[in-house]
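Everything on this sheet refers to the single structure shown next.
Shown here: the complex without one of its protein chains, the others still in place.
Order of writing sets the labels: A, B and C. Residues in every chain begin at 1.
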Amino acid sequence: MPELMSPPEAFKIVTWYRVLYVDTDLMGVVNNGHYFRFFEQARGEYLRELGLPYAEVEARGLRTPLTEAWAHYYASFHYDDLIRIEAWISQVKRASFRFDYRLYEGDSQDVRVAGHTLHAIVNEELKVTKIPNWLYDLLRPAKI
Amino acid sequence: MPELMSPPEAFKIVTWYRVLYVDTDLMGVVNNGHYFRFFEQARGEYLRELGLPYAEVEARGLRTPLTEAWAHYYASFHYDDLIRIEAWISQVKRASFRFDYRLYEGDSQDVRVAGHTLHAIVNEELKVTKIPNWLYDLLRPAKI
Amino acid sequence: MPELMSPPEAFKIVTWYRVLYVDTDLMGVVNNGHYFRFFEQARGEYLRELGLPYAEVEARGLRTPLTEAWAHYYASFHYDDLIRIEAWISQVKRASFRFDYRLYEGDSQDVRVAGHTLHAIVNEELKVTKIPNWLYDLLRPAKI
Partner (left out) sequence: MPELMSPPEAFKIVTWYRVLYVDTDLMGVVNNGHYFRFFEQARGEYLRELGLPYAEVEARGLRTPLTEAWAHYYASFHYDDLIRIEAWISQVKRASFRFDYRLYEGDSQDVRVAGHTLHAIVNEELKVTKIPNWLYDLLRPAKI
């Protein structure tokens, strides 16, 4: 098992996504359901930057399925927009944690889409399990 | 403009979806983001059964983009499951309305996924507009 | 292992799909990549009607990943179109088979999209394996 980084304080990441034609619908905007894909991209980059790619979480016998997903759409994204996704962990509990997301166009400071996802911690049989110390020690200090 | 049905009281619909391989992920379950597609299927069938297919809503100059989407995942669906989707309108306001969804496997009474979506009423320039009487008179009595 | 039906001759199925908003793009038509989802829906219904749901194929230790996919787009589908999908098996070989698809709008006889997929027969370790007799005896007579 690789050694984990010493965990950062109040850790937040930024990742980017260029809107494809297939993401748009006939209203000319990114369809609502696709944002959950962008959220997943951000979670993946978050854990990678924290030194623990999600594939490694799975290799250690855990899964983190969603128990809740939420998005609030304040304004639309369009074809070829460059979406800036900010993501952080906002909650770490005994057997769950929560990610928050904010989406902006390029360098703008106006939130267009906000969201969060709640994740259970389960074992390979998908049964809820207590968060192991190595994961708690990594996520808890990073929490914002 | 075709004449609308007299609106039903406390109207709810049931529609079905058979899970495809492409809906699953390597955890062996339907991926979280796909449920918003099932929600859309249910909304479309709801309006059709109410006598007002959504294409007709658009033909009358309105669009109803999402302002909020929410899903709570209690249990998973798997490949080839037949999902029963129940949907109804739970709120009708001056310039918005809300759909609620409950997803079950086959004839089961155990909710596996619950969700709702909030919709703004906008014109063809995507500017918020007051709900017209013909739409209010259709949706308001149907509300549960 | 359940007993299989006696196989039909030159077997073809018809299945239906109602186009969702999320399937369209800002050109106002169904985006090219989504047709492969409709192909999968048709394959699933084909095997089910043949008496062998694909889940049963997997329960018997086989997988049938694609080795080739092809689509020719003659005309577009739009939001709320009802797509009629015709599908049949056009080839059965030692370790592979091929499905063909034709997509029409409603009862029209004009093909809008044609396609095919080639499938390898592999075991649970995803290694190519000779088609077992029970599968050959089912698919071979059904071939058109």
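Assorted remarks:
Convention: contacts are C-beta pairs under 8 Å (C-beta built on N, C-alpha and C of every residue); 3 or more make two chains touch, one makes a residue touch a chain.
Predicted model only: the values in this text are computed from it and were never measured.
Of the candidate positions C:A95, C:L126 or C:I144, contact with the hidden chain is made by C:L126. Contact with the chain not shown here comes from a single listed residue; of C:L66, C:L82 or C:V128, that residue is C:L66. By the touch criterion stated above, the residues of subunit A touching the omitted chain are 18, 20-22, 36-37, 40-41, 44, 53-55, 79-80. Think of the hidden chain as still there; on subunit B it touches residues 21-22, 24-28, 31, 33, 79.
Seen across the whole complex, the unshown chain contacts subunit C at 27, 29, 32-34, 36-37, 40, 63, 65-74, 76, 117, 126.
One rule holds for everything that comes next: only the chains that are shown with their structure count from here on.
Once CA atoms are averaged chain by chain and compared with the all-protein CA average, the nearest chain turns out to be B. At the interface between subunit B and subunit C, over half of the residue numbers appear on both sides, which makes the contact a same-residue one. Subunit A and subunit B have Cα centroids lying 26 Å from one another. The distance from the centre of subunit B to the centre of subunit C, with each centre set as the mean of the Cα atoms, comes to 28 Å.
Within subunit A, the positions touching two or more other chains are listed as 27, 33.
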